[in-house]
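The complex is shown incomplete by one protein chain, all other protein chains being positioned as in the whole.
What follows is chain A.
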Amino acid sequence: MPDTSINIVIGGGAGQGLATVGQLMARAATRAGYHLLVNQDYMSRIRGGHNFFSIRMGAEPVMAIAEGIDVLVALDGRTIDEQSAQLNAGAIVIAGDTIDTAGLNALRVPFKELAPKPLFHNVAALGVLGAAVCGEVSILEDLLRQTFAKKGEAVVQANIEVVRKAHDWVGEQAFDFSCIAPPPEHPGKRLMLDGNEAIALGALAAGCNFVSFYPMTPATTVPITLIAKGAPLGLVHDQAEDEIAAINMAIGASYAGARALVATSGGGFALMTEGVSLAGVSETPLVVVVAQRPGPATGMATRTEQADLNLVLYSGHGEFPRAVFAPGTVEQCFYLTHRAFDLAEQYQTPMFVLTDQFLADSYRTVAPFDLGGLPEIAQPLLEAPSPYARYALTDDGVSPRMVPGFSEVLVRADSHEHDEHGRITEDAANRVRQNVKRLDKGNGLMQDVIGPEYYGPDESDEGADLVLLCWGSSLGACLEAAQTLNAKGLVRTTVLHFSQVYPLREEQFMDFLESAGQVVAVEGNATAQFARLVARETGFVVTGSVLRFDGRPLSPRYILKGLESIV
């Protein structure tokens, strides 16, 4: 019986077009009704090196990356050297006939014969790959038609010819590979997008109409998506001279009525932190996306890590409320970004979406987002009765926020301590009143906390033998690791995943943690930052941990191996 999931890896040097092959293949698989999860592994260089794009494709939902490879598309010889050790039994290698595949079960493709120009080699590779995994050529043809429509009919036809020829060529070959099982039934319309795209779309759905940014991997695709999809709708964008300018510009825009977002990574965010305090004291709504990569400083610029939780948690000087979201899936990227905007508007304080390179670049298949079910986002006032006090003391700490310019009422915002009217003052009693007012907004935020999700083997959440405590993008790997353990029937394992990592509400999870046999923190960092946060907030000390900080994403196999010495 054919497998219900396969892992396809396309490897090559930067600049060889492997991401194009990968994206087209992934989209074709999505349209054919498969589920998928993509991991992109790339080096910090423009040409050459060894990069790969892996597509785990399943007839059933897939949640995590897999190490073992079933189909390896090698666009260069180095890919064979780097990846062949990962080949599963029965795996097939697809490579050009000039590449040495000695000893491997290989489909050696005569690219020169199939494609008129080297430019078309990756489309030929797509055709071969599609045929090898038993895909229909019509799906590929439709995709190419859409992809190249802007370049004119001649280009479309040339590409279609190549893909058809490559597909047909595979039919004439004798090779040994069993196809993936067809999806049980077509799951209906789905979208294929990566984490950063979902963040950008969540922002658009929340009415985000301003983005300022300084390019930094792996955050840049958030503004790129906002510009590609939002600018035609009226989103205003600016590539700032640096991250300091980017956040201050967004704060200025937000003050003047824009719904603003900035996106960056650790090093850029470090520069932004004075601006974070400015948003806090001036009570200006702002959503900050931090896409983590390994630090300190430049670290490993294109790889993944979950080591900036502390940076975001403690960013900015002084005290003011905030919330930090850490999506674990592409769906959560969308919905939590939307929520971050809602809370930023409601509580007039900075909100954070903490993602990482793995999730940022990971394509997934998702059901279309429910636009109709999203809550209305709070609005600032355009007109208010005079007299008006921007920082009026209120029971919940939330003051009436007005946008300047729509009435004769004047709106003053200040980075200094200020009175209710926004006037600078060093009066001691006023300082206390305003500081308490700002912190009071935290009470509301606390009521709105999204609790962690339990993923247990049965209805009863409590009393698991083993709890994998995780946050952010590690969710999928933990779920599969737990599934494997539960299938063995030795330890009853539950995953406790936090998609909001700050603030925390003890009552949402403490009973669960205390009733567990053992709690193990699974995190993409070296010091178990989240487990320490839980200890700081609740006093609950997590003793075991599986930590990964080699720049690669957590995988089920990595977690299971790490658990061996603990459980």
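Heads up, the rule we're going with is that a residue touches a chain if its C-beta (ideal position, glycine included) is under 8 Å from a C-beta of that chain, and two chains touch if they have at least 3 such contacts; residues count from 1.
What we mean here is this: contacts and distances are computed from a predicted model.
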Among "Zinc transporter ZupT", "2-oxoacid ferredoxin oxidoreductase", "histidine kinase" or "Cation/H+ exchanger transmembrane domain-containing protein", find the name that the UniProt record gives to the complex chain excluded from display.
"2-oxoacid ferredoxin oxidoreductase"
Option from A:Phe53, A:Phe111, A:Tyr255 or A:Tyr558 whose C-beta touches the chain left out:
A:Tyr255
Considering the whole complex, which of A:Arg47, A:Lys150, A:Lys189 or A:Lys488 touches the chain not shown?
A:Lys189
Touching the absent chain in the whole complex: find that residue among A:Glu274, A:Glu420, A:Asp440 or A:Glu453.
A:Glu274
Omitted-chain contact residue, chosen from A:Pro404, A:Gly451 or A:Pro503:
A:Pro404
Positions on chain A where the hidden chain makes contact:
31, 189-193, 197, 201, 204-205, 207, 209-210, 212, 229, 233-234, 236, 238, 240-242, 244-246, 248-260, 274-275, 278, 282, 368-369, 371, 380, 382, 403-416, 422-424
